[in-house]
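And then chain A:
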Amino acid sequence: MDLRLEGISHNYGSLKVLEGINLAIEHGKILCVVGPSGCGKSTLLRLIGGLERPSAGQVMQIGEAPSDSLNPLTYIFQDFALLPWRTVAGNVNLVLEDQKLSRQRRKDILENVLERTKLSDFADALPRQLSGGMKQRVAIARALAVSPAVFLMDEPLSALDSQTRELLIEDLVDLWTREPFTAVYVTHNLAEAVRLGHSVAVFSRRPGQIRQVVKIGTPLADRKVTDPELIDRQDYLWRLMKDEALAADLELSDA
Partner candidate 1 sequence: MRGQSLKRRSVLGFAAGFMAIAIGGEVALAADKINVGALRFTSHSASFVAFEREYFKNNNLDVTFKFFQAAQPMAVAIASGDVHVGVTAISGGLINLAKKGAIKVVGGALHEEKGIDGQMILVSKKAYDAGVTSPDKLKGRTYGITQAGSSFHYMAHKIAQKEGFPGSEIKVKPLQKVGAIIGALKSGQIDAWSIVPHIAKALSKGPAVVSIGKITDYIPDYQVTTVFTSAKNASQNRDLVKRFLAAFSKGAADFNAALVDKTAGAEEAEKMVKLIHKYVYTSRPYAKAAPSIRNGAMRINKNAALNVTNVRDQLQWFQSEGLVGKDVTIDMLVDKSFVRTY
Partner candidate 2 sequence: MPKTPTSQSKSANAETVAFRGGGFAPRPIGLVGAMVFVFLIAFWEWGSRVGWISQLVLPAPSEAFAAFQELVVSGLLWKHVSASVTRLVTGWISGTVLGLLVGLSIGLFSLARAGLVPLVSAMFPIPKIAMLPLFIIWFGIGEGSKVATILFGTFFPTIITVYGGVDNVDRNLIRMGQSFGLTWFSIVRKIIIPGALPAILSGARISASIAIILLVAAEMIGAEFGIGAYILLAGSLMATDQLIAGVALLSMLGLTVGWLIGKAEKYFLNWRA
């Protein structure tokens, strides 16, 4: 299943947030979205997932979602969005409880996703007992449980310290290598973008428009922090963004 954004524009009242966005989200690929603060990245993600209606244009779904997908468009949030009163297992179960599944199937899914995110030993822990990285792994497990066709990730690692972030990037690469998934990955961090993205969409400042979509050819599993090609790509992205970021910054301090 692919997604295609056709001429998406969005405004909140008189505030134009997004303008004329055309973008293809390809099956089995990770699309990273970078852009200055307030350019409408989170808004775009909400539009893609159907939590909000665009002012103009549409989000098209091309092809059927796989039949085993319980929730084709699934978010992973920056703040994890875990229910503090439920255990790790409870948080994962939450998204399965409304589905018509046998008890056994539910149990299998739970075991499988906890195993894939290395959380099997923490099934009964409460969120307050977990570190930030573990919390995000729970959120990833919860997302995996509904076998999404597309992951919609809004700065999933930005609340974490850099070591944890590095570990989770490796986890995500691992997950993808074992079983490729489709994702739209919003981030501020260009290093993250070049590590995880098959392509990187660079947005202008508000109203957000696409400046360029940069492709990165190296297979995910082969990308290393020190890879000169990646450093080169990252540098290129930064030059694309720098002026926009500066202007956006001034704009904000004007306001």
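On the choice of candidates, all candidates are chains of the complex that A comes from, given by their letters.
The definition used in the following text is that contacts are C-beta pairs under 8 Å (C-beta built on N, C-alpha and C of every residue); 3 or more make two chains touch, one makes a residue touch a chain; residues count from 1.
Note that the coordinates shown come from a computational prediction; the quantities given were computed from them, not determined experimentally.
S.K.: Pick the candidate touching chain A in this complex: 1 or 2?
M.R.: The single touching candidate among 1 or 2 is 2.
S.K.: Hey, which residues of chain A end up touching candidate 2 in the complex?
M.R.: Per the stated touch rule, the residues are 49, 51, 70-71, 73-75, 77, 79, 81, 83-86, 94-95, 97-98, 126-128, 142, 146.
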